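Below are the structure tokens for one structure; questions will follow.
Left out: one protein chain. Kept in place: all the others.
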Amino acid sequence: MAKISASVYTSHVPLIGVAVDKGLTQDDYFKPLFDGYEPGREWAAENTPDVVILVFNDHANAFGLDIVPTFALGMSETFEPADEGWGSRPVPTVMGHPALAAHIAHSVIRDDFDLTLVNNIPVDHGCTVPLSVMYDQPDEWPCKVIPLFINVVQYPIPSGKRCLELGKAIRRAVDTFDEDLNVQIWGTGGMSHQLQGQRAGLINPEWDHAFFDRMVADPEDLATMEHVEYVREGGSEGIELVMWLVARGAMSDVAGGPAPTEVHRHYHVPASNTAAGQLILEDGS
Amino acid sequence: MAKISASVYTSHVPLIGVAVDKGLTQDDYFKPLFDGYEPGREWAAENTPDVVILVFNDHANAFGLDIVPTFALGMSETFEPADEGWGSRPVPTVMGHPALAAHIAHSVIRDDFDLTLVNNIPVDHGCTVPLSVMYDQPDEWPCKVIPLFINVVQYPIPSGKRCLELGKAIRRAVDTFDEDLNVQIWGTGGMSHQLQGQRAGLINPEWDHAFFDRMVADPEDLATMEHVEYVREGGSEGIELVMWLVARGAMSDVAGGPAPTEVHRHYHVPASNTAAGQLILEDGS
Amino acid sequence: MGLDKPYLDIPGTTIFDTDQAAMGYHLNMFAMSLKDEENREKFKADENAYLDQWPMTEDQKQAVRDRDFNRILALGGNIYYCAKIGATDGLNYVQIVSSMTENNADDHRQMMIDGGRSPEGNRYLHEWKDGGDPTTKKESRS
Partner (left out) sequence: MGLDKPYLDIPGTTIFDTDQAAMGYHLNMFAMSLKDEENREKFKADENAYLDQWPMTEDQKQAVRDRDFNRILALGGNIYYCAKIGATDGLNYVQIVSSMTENNADDHRQMMIDGGRSPEGNRYLHEWKDGGDPTTKKESRS
């Protein structure tokens, strides 16, 4: 049977991808950030899953304003890295897992989640930067990836509670998939940052650290946080952190199982305009 | 305040549109069908709403296989009739109601429905045929229309229960819209028909009549019907009837209000390959 | 468990699920392209050249050339997508639909006027002599 064995939470800042692509990770600017990623990379090398369900948001590369899905699941064999305006990243094609994706779609839609199913759609830095953070520059990504797009760009966006519940439904779905698969779920985006307006550059370390703590200890409570608090305290683009709750909902403790084990935590300011964070939780069951 | 005053349920068979467009409604073949639509048209003329929320499914005209939304709400000012392969229907452009659509989107997404929001998308016979059924051939449609697309083509599709709940959430949303608007909700598609395979041509009048009765008297019970029963008893395309439950869920009785009043019921076989049905319910509150 | 597919026990019926959609992706996207008049003209002008633009299997292409809609559906086609092939030929829905049955178009139209096909004896695979095999020739069914 398939099982979700761990969850990873990480920022997906474009500049982190640039640093990997251009070999700048040991520069003065990037070294403290990437030194902090080292333990996560070691853990990732020892715990390579068969499939990652990668939760992220599109940044005007896959979807336009004509079709804005709240939740969209990637069904196809392959997903090509997007050209976001600066040219495509020199990274491998993302390989999907259509059978598991179809199973999740059937199970989660039966469970009252109104997914949009997508095929042959490009994936942007939101998906490829976390892969670079964990796996550096391989010729091929070491696992299959099912992209799960969350709308956090055009309001109305889904609540924290809804994101957590989606994670729970995904765990139930994976649990009933026939094949023996080691599955991880990664929540990406954040931490505090604001890319727009006169308030751009906002960073809130106290709030970010509290977010880490609540994410580990009491995700049900964290899931009640209103969007306006994310924006006010964590910056307009800090709202991306709501996506971490999807991954957190897929840990067995929220369904009554044992607590997960915290493997690693890392926090660094800045990555470009952003507070970069990383958290790794191994499932308790 | 806005209020949903009535619900209409009707087949949306392409050939019914052809009959209107080509002036064939008094032919031997079509006369019994259109005679049965007369009372509904008289009611429609006396009860023209400001806005119709029109629930239907796309038939490979607006969406392809690259993006398959479970529920998609039309947000824009206009929606053009689609060319479905035979050329576009000679009917007016469908005019939307962006302000009410935005309000519904915010309210329903906050209420845990994972809508896809769509703009500038064509509408096919699923949307335009019901308008022709009720309003014949006007120069302009007499009301605004918010298209609500339900996926009933590519499985997994939403359950009857989920469709009913969506209708309830839409009523709650409309109830809190500031402007005085008379709103109707139309559920379309069905009744029994099968357009494919060696079993094509299936019609099940007993089942259709029971569906009418349960739709009026006990929608919560009807909403528990499994997809496979729709297909087995009502034909593979009879599954469209699940969309009627969205409209039924928006009547106040399912939220504890008084029962609706049945204004009209009509059933005729055949319209092309289909059993055509119509039901009009005025809200009880 | 795998996907639960109770609808497989209904004869003469193909449910377009994610498995069928994966198999028929290019077939359906080809068919959907025919909603544009310009593409219909190109297809009519040179059917093979048009088909070769799409990475479909040879079986799928042949089923399209043959206008064998039962086979098209078995190979992943969806009726709404693939009806556009019939539309391009100038056929209406009764003509397209009847081609999948034991009827010719006139007989099918008359069957519908007479009340359509009864669900009696058509609900479960075991009720059909051939077990409802969708690839069985329709003539051999009843």
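Order of writing sets the chain letters: A, B and C. Residues in each chain are counted from 1.
To be clear about the criterion, a contact is a pair of C-beta atoms (placed from the backbone, for glycine too) under 8 Å apart; a residue touches a chain by one contact, two chains touch by 3 or more.
Keep in mind it's a predicted model, so treat the numbers as computed, not measured.
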item: Which displayed chains the unshown chain touches; value: A, B
item: Contact residue for the chain not shown (choose from A:11, A:61 or A:252); value: A:61
item: Selected from A:159, A:204, A:252 or A:278 as touching the chain missing from the view; value: A:204
item: Per the touch definition above, residue among A:24, A:95, A:153 or A:255 touching the missing chain; value: A:153
item: Sites on subunit A contacted by the missing partner chain, in the whole complex; value: 14-15, 29, 59-61, 64-65, 82-87, 153-156, 192, 194-205, 207, 226-228, 231-233, 236-237, 269-270, 272-273, 275
item: Contacts of subunit B with the absent chain, listed as residue ranges; value: 75, 98, 102-103, 105-106, 117, 119, 176, 178
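As a convention for this text, only the chains that are shown with their structure count from here on.
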item: Subunit A and subunit B, separation of their C-alpha mean positions in angstrom; value: 37
item: Length of the line joining the C-alpha centres of subunit B and subunit C, rounded to whole Å; value: 25
item: Of all residues in subunit A, the ones touching two or more other chains; value: 105-106, 117, 119
item: Junction residues of subunit C - those touching two or more other chains; value: 18, 25
